[in-house]
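Structure in structure tokens, see below.
A protein chain is absent from this complex, but the other protein chains hold their places.
On to subunit A.
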Amino acid sequence: MTRASLPLRIAAVGGLAFLHIPLLFILLYAFTTEEKSYAFPPPGFTLKWFGVVWGRADIWAAVGLSLKVATIATVLALVLGTLAAGALARTRFFGREPISLLFVLPIALPGIVTGIALRQAFGLMEIPFSFWTIVLGHATFCIVVVYNNAVARLRRLSPSLIEASMDLGADAFQTFRLIVLPNIGTALLAGGMLAFALSFDEVIVTTFTAGQQSTLPIWMLSELIRPRQRPVTNVVAVLIIIVTFLPILAAYYLTREGEAVAGSGK
């Protein structure tokens, strides 16, 4: 094994530091005794902010709303994204490429454009802002992520597998459940997780499509303006890091295993 050259190692360490030192500051100031500003070094350490977070109903409401929005937007995206991928991966028809582009467009558009467009559309159709307008807003980009993952995997799936299944007596539904789904399952898992993560921390589209509710990112943004109890946001951020790290780790191991199974067919 050859050792990396010194400049390369310095660059790698520098890159890691750039990525992770801000996270360390988040962690550090979750424990500070100073509540108005972030002075370095912190004047003292305390665990009291965890207690404060535990007792504040507005935080739990925001967390609950974000989880609910992300879950429903992800489920919606999984269903619609998979169906769209199924329709566009194989068949050739007039206008296939433009339609495919239109599906991917929402993620390329700046969130602010999507946000304004949705706000005006909801306004024109006289749909009051609610939980569901947030979900619809998030679904626009969640579908793209699922669609992209599913379409890539479907294109790698040999079309004769589906024909073989039909040939052996399976109808379309059985074929989807027994052949297609197991072969694209890990792609859907990865797409679904990414969709969930995107929805969970989305700010811009949410700003335009939410009514009085605040999702967690919106709550955090508004909290930064308040002068007191600043470390509360840090505590929430630390909790989110912990909570998101576990499923990402799980998905990593799950998909790795899945890849091995899917790859063994090649």
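Definition applied: a residue touches a chain if its C-beta (ideal position, glycine included) is under 8 Å from a C-beta of that chain, and two chains touch if they have at least 3 such contacts; residues count from 1.
Basically, contacts and distances are computed from a predicted model.
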Review point. From the names "RNA polymerase sigma factor", "Na+/H+ antiporter subunit C", "Carbamoyl phosphate synthase large chain" or "ABC transporter ATP-binding protein", which one matches the UniProt record for the unseen chain?
Key: "ABC transporter ATP-binding protein"
**Study point:** Which residue of A:T33, A:Q120 or A:S158 touches the chain not shown here
**Key:** A:S158
Point to revise | Residue in contact with the excluded chain [from A:V52, A:I107 or A:M166] | key: A:M166
Exercise for review: Touching the hidden chain in the full complex, which residues of subunit A are there? Just list them.
Suggested key: 158, 160-161, 163-171, 174, 178-179, 182-183, 261-262, 264-266
